[in-house]
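Here the complex is missing a single protein chain, while all its other protein chains stay put.
Let's look at chain A:
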Amino acid sequence: MNFTVMVWRQEGPKKQGRMETHKVSGITEDTSFLEMLDILNEELIEKGEEPIAFDHDCREGICGACSLHINGVAHGPENTTTCQLHMRSFDDGDTIVIEPFRARAFPVIKDLVVDRSGFERIIEAGGYVSVGTGGAPDANALPIAKDEAEEAFDAAACIGCGACVAACKNASAMLFTSAKVSQFTHLPQGEPERHQRVVNMVKAMDDAGFGNCTNYQECEAVCPKQISIMNIHTMNREYVKAKLAGTSATA
């Protein structure tokens, strides 16, 4: 398969970026998207040019490191992470547009690599639970209803890749933040910090410079882990409860 790749090149954080066009040829349909970029990079290195910088780590769809906005959609045309996208999802001769995730809170570091540490600050603000020290508790000592456990687990599937922010027309991080709030809201372990968590995490989200949610649902449509927007509604409800209880941000 042969492709024309239009890719965003930017030398550094404050530098002016531009779209650059490359031809890639002889790609098999079972090549993954990131492998296609690896092949292109090897050709660039052989020609003595700077390879394209992009984020990746596990390449098995569980770490959340890979990003990329492909043909106008975060993680491209399949509802997976970019590393799980294969070239068979494209047609021979296609022009593929590759851009970094774009948000004020996700500044470009180089080419397609963005700084997603805004997410780290949201987690630091409340993404934890208090755990009693001492002997290990007995298994099943803490009963949790099946439905609650399922909802908590679904929310916890979020890998923090940032596709929700990239896809949101407002660059809002509500889906990410709400998943992190929601996974504890459904569990008794999350009870001690319940009110403080949601207020602090929303504040950290706002401080990081993300936009506001206007219920477009674009985030849910691209999420490689199918995180539901119902988590956003849960977070809104939790926020109102916390505010009514007089909770204010501590961080």
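In this section, a contact is a pair of C-beta atoms (placed from the backbone, for glycine too) under 8 Å apart; a residue touches a chain by one contact, two chains touch by 3 or more; residues count from 1.
Everything below uses one rule, namely that contacts and distances are computed from a predicted model.
Asker: Out of "Cell division ATP-binding protein FtsE", "Putative ABC transport system membrane protein", "Succinate dehydrogenase/Fumarate reductase transmembrane subunit" or "Signal recognition particle protein", flag the one the UniProt entry gives for the chain missing from this complex.
Answerer: This omitted chain is identified in its UniProt record as "Succinate dehydrogenase/Fumarate reductase transmembrane subunit".
Asker: Which candidate, A:His69, A:His86, A:Lys110 or A:Lys225, sits in contact with the chain we can't see?
Answerer: Touches the omitted chain: A:His69.
Asker: Taking the full complex into account, find the residue in A:Ala103, A:Ile122 or A:Ile227 that is in contact with the omitted chain.
Answerer: Touching the chain that is not displayed is residue A:Ala103.
Asker: In the full complex, which bits of chain A touch the chain not displayed? Write them out.
Answerer: The list for chain A reads 6, 8, 19, 69, 71-73, 97, 99, 102-105, 151, 167, 169-172, 174, 202-203, 205-206, 209-218, 220-222, 228-230, 232-240, 243.
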